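Written below as structure tokens is the structure these notes are about.
In this view, the complex is presented without one of its protein chains, the others remaining in place.
Up next, subunit A:
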Amino acid sequence: MAASIRHSIKSSTLQYETLSTNDSKQRDVAKIRDHFFNFGVTLILPGVNTVPNQILECLTDQLSYKLEKLPIYHLLEIPFIQAFVKRGAIHLMSVNRRLHTNDTVVLTPSGILILTLTKDTYEQLGLEAEKQNHIHHQNKTFVVKINLLERAFHPGKKGYDRTLWCLKDRLDLVFDCLISWDPHDKKLCSSSVGVYFMEKCHQVTRIDLKKASRNFTSLPCPKLDAKDPEGSEIGCQFNEFFEWMGALACDIQLRPEDASQDNFVTTMSCPELVTNLPRCCVFQASGFLTSNTILQVWRALREHTSQNESYPTSLTVHGFNDCPVNKKSESHYYYVTGDNIYSLVLLPEGMCCIYTATGF
């Protein structure tokens, strides 16, 4: 057990990638689009006292709901698939569930229902799981994937009837879920999904985003050299810069290095080679955010930053630790830390970097 904990804390990965802001492959956009389930965002905005309206407006349109005690077979019903899965990007994930100790479910915008099941539930359910990887094998978890958009997935077909029977009659799986829907047709309202589930589950509650912002003046800001992120004469190491962003997100005041060396309480300091930010605003919003909303925030941020490029501006997206998927449908694990974060940082001279922090 102890060996497993040690292994898992040290299995956290920090990936750093540099690209140009005019990247032909648009890897920044791909990064956002591939991360479906987002809990919150942290924006570090140098040079301003208030969050620009164009960024705030992006967060007002999205509607998210919490569905309590939703029987999961309702997601297989044809009216739901026709009205929501085929006509928009649906984001659904279970909450109040611990990954690797409980059953979890997600429905991705690509129409794939992913059930991550414990051994007991899997054996009672009777649906075929994917081949286990070594971590799922170690934890005795089984992943069942059902493609709701498959051509042959409709009533009368053996596969559909059996899946519905297993989820409805054989084992009535019930989850508390978060749901959000971005319709393809802009004339449709995303609140329809909340209304649809009103009579199908115990209770439907709208989730309001929690927003908070803090202002800083004369803030020490480390320099990051995009061309040499492993530390140079003109910039700090990339992981020190990520720690500095984390300190701002947690509202931790960093002292200059000289003042921290002999401090009893903390020796943490701002990395060397600092510039002074005369003004800086840190904005945080949390709730349930879809990748489309994050993309709008990113575009608004880039538009805002194009006028003020002398300091690094960042968008950090916090995924759910208990979410069974992180990038597209790739498995995510949570044994001790479960980090599921990425940051996009706009640096001076038209450079951009992407941090991806994944824990286990």
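Here is the rule we use: contacts are C-beta pairs under 8 Å (C-beta built on N, C-alpha and C of every residue); 3 or more make two chains touch, one makes a residue touch a chain; residues count from 1.
By definition in this document, contacts and distances are computed from a predicted model.
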Hidden subunit of the complex - UniProt protein name among "Ribonucleases P/MRP subunit Pop8-like domain-containing protein", "EARP-interacting protein homolog", "GL12479" or "Mediator of RNA polymerase II transcription subunit 18": "Ribonucleases P/MRP subunit Pop8-like domain-containing protein"
From A:20, A:53 or A:147, residue that would touch the chain that is not displayed: A:20
Touch criterion as defined above, residue of A:26, A:133 or A:266 at the omitted chain: A:266
Touch criterion as defined above, residue of A:122, A:238 or A:311 at the omitted chain: A:238
Residue numbers in subunit A that touch the chain omitted from display: 2, 5-6, 9-20, 23, 39-40, 42, 66, 95-96, 178, 207, 226-227, 229-231, 237-239, 242-243, 245-247, 249-252, 264-268, 284, 286, 288, 316, 318-322, 336-337, 339-341, 343, 357, 359
